[in-house]
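One structure coming up, written as structure tokens, with questions to follow.
With one protein chain held back, the other chains of the complex are shown just where they sit.
So that you can tell them apart, the chains are marked A and B in the order they are listed, and the count of residues begins at 1 in each.
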Amino acid sequence: MVVEEERDLETIDIHVNVGPQHPATHGVFRMVLTVSGEKVVDVVPHIGYMHRGAEKLSENMDYRQALIYQDRTEYLAQFNAEMCYVMAVEKLAGIEVPERAEYIRVILAELNRITSHYMFVGAFATDLGVYGTIFTYAFREREYIQELFESVSGDRMMYGYFRPGGVVWDVSADFKERVRWLCKQTRVGINDIERLLTRNEIFVARCRDIGAIAAEDAIDYGLSGPMLRASGVPVDLRREEPYSIYDRFDFDIPVGERGDVYDRYLVRMEEMRQSVRIVEQALEQMPEGPVLPEKLPRRLRPPLGEVYMRTENPRGEYGIYLVSKGGEKPYRLKIRSSCFCNLMALKEMVVGHYVADAVIILGSVDIVLGEVDR
Amino acid sequence: MSDIDDESGEKPADPVPPGTVADTFREVLPDVAFAAAPGALDVILMIAREDVPRVLRAAKEDPRLDFKYMRCLSGVDHGEQGLEVVYQLYSYTHKHSVAIKARIPQEDPRIASVTPIWRGADWHEREAAEMFGIKFEGHPNPVPLLLPEDMTDHHPLRKDVPLVPVEEWQGVRLGPEAVNVGHIPAGYERLAGPAEGGGEEGKE
Partner (left out) sequence: MAVEEEHAERPPEASRPLTPSEQREAERLRPVEVRPGKALYRAVLPGVVQAPADYVLALSRKSSLWPMTFGLACCAIEMMSAYMSHHDLDRFGIIPWASPRQADVMIVAGTVTKKMAPAVKMLYEQMPNPKWVLAMGACATNGGPYTRYDRVLQGVDKIVPVDVYVPGCPPRPEALMEGLIALQNKIMADRKAIG
């Protein structure tokens, strides 16, 4: 006869430091997990290891020079960040943007959304443990789009192509051809990756019901972007407060149901397809014409005032709060970065899950440390 | 209330057209003094710093305003005129947005924290506190966020904190004992010689 006796085990909670150098933290992010056994009881994120003072340095630069910090802040969705900044300056200074420049901006911004989501899928799959496969596919697709960006702006990553008033030079004659090819190739690339992940039993088992956050909490924490849409709130700034020419395009907004990691992944994959739709429509509608207004002042001096310009970046709502006191340099340039606000909800999402899930939840927030720390 | 454009008082604040969210605020809180001005995208309201907890709580909870989403909280350093805290709010149900500003004097930079109202104000306030030196009263965890813990004696985004000068190149000297490691770019041949007076010691 076997007698089972119960004994109380003495346990202590240990602190696990997922330190600044870690293959799964997407950069220099540190979180200290307090675990009891394998379940996470508390998480304290520490940021600031990439705080480089973009805001302070922008105050000492021209309006055109301060553009470079936007690229380097959001270094995976550069065109979207540049677009927000140049639109903020245009709203303050009252500059009209020619039509062709608007279309070029939208096409490049949407293609950059696609590359950013490819990077998300690659890094997310690596967090799950798929060492290398999806990452390699994603980077292969990104390289195709990056070649186009290089031919348009001259640089593979830090473009600096947008200017207050338009874009700095016109695109080449084969731009439309290449973008059409890219649209076709992107559809193939998305299908390649989705075939491997979306219905994969292990993927679903690891991602379903992990890190869920309810809609009211999401709004309270200030979440935005795919994280908010995955929780069931059908908000996209391109529809809510349309900026640029987004009201001319017909696209859907993917909305999730439960707000868990799997929904966020699905929302982002579907957003890539909608971006391709937008690009195709923009290609058809794009007119000829100049890309900068004729009467652009040599020294840009917006009048007194302030503006908070917000755009829908791949990660959420990216905002630029620009205060101008009439000089050549911005008086205060505050960057409201999407990942900074999305990370505040980390504790709410992670507590109660296992350590391996904490890594996946962090991956699903899709952080870019340049943006979090600026 | 104080006017918004304060460096050069030439441009008077344009009156806000009726029917905007400023009127709703005045209706909800009739005894608070608002100074409204139109911004480039939103309406800007200026309030006194003592009214901040009341106004912002009403902004979130009153169903006519329903600003459940606090987008951004920034600090601005206006030098002599003091510091300023700007709250950007948006309502998903009524689809209106507003920017609320409160000015605080430089000698006494305290203001009530809105973290009890919106949990998403937490890190914004921590960052404004360390960048400008503003004390948010009622904040649950006022530790520095972005700056290293042992280097918070000065506040970088204040206007009186300058940028550091660019230091000289740190003296990469290929001394006489170095071997040819490949090509040396044109113009740098002098570095291949004996050690020259290189850069100064790094400041830490």
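Here is the rule we use: a contact is a pair of C-beta atoms (placed from the backbone, for glycine too) under 8 Å apart; a residue touches a chain by one contact, two chains touch by 3 or more.
What you see is a predicted model; the values in this text were computed from it and never measured.
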{"item": "Residue, one of A:V32, A:I68, A:V168 or A:V255, that touches the chain absent here", "value": "A:I68"}
{"item": "Candidates A:V16, A:V32 or A:M158 - the one touching the absent chain", "value": "A:M158"}
{"item": "Given A:Y49, A:F175 or A:Y354, the one touching the chain that is not displayed", "value": "A:Y49"}
{"item": "Residue numbers in chain A that touch the chain omitted from display", "value": "19-23, 27-28, 48-54, 56-57, 60, 68-69, 72, 75-76, 119, 135-136, 139-140, 142-143, 146, 156-158, 369-370"}
{"item": "Residues belonging to chain B that touch the chain removed from view", "value": "147-148, 151, 156, 161, 163-167, 169-170, 172, 179-182, 202, 204"}
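Throughout what follows, only the chains that are shown with their structure count from here on.
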{"item": "Between chain B and chain A, distance of the C-alpha-averaged centres to the nearest whole Å", "value": "22"}
{"item": "Chain B partner contacts - residues on chain A that touch it in the complex", "value": "47-48, 51, 53, 55-57, 60, 91-92, 216-217, 219-223, 233, 235, 240-241, 303-310, 317, 319, 321, 323, 325-326, 331-332, 334, 336, 340-341, 343-344, 373-374"}
{"item": "Residues of chain B touching chain A in the complex", "value": "5, 7-8, 11, 39-42, 44, 68-72, 74, 76-77, 86, 88, 92, 95, 97, 99, 118-123, 144-148, 156-157, 163"}
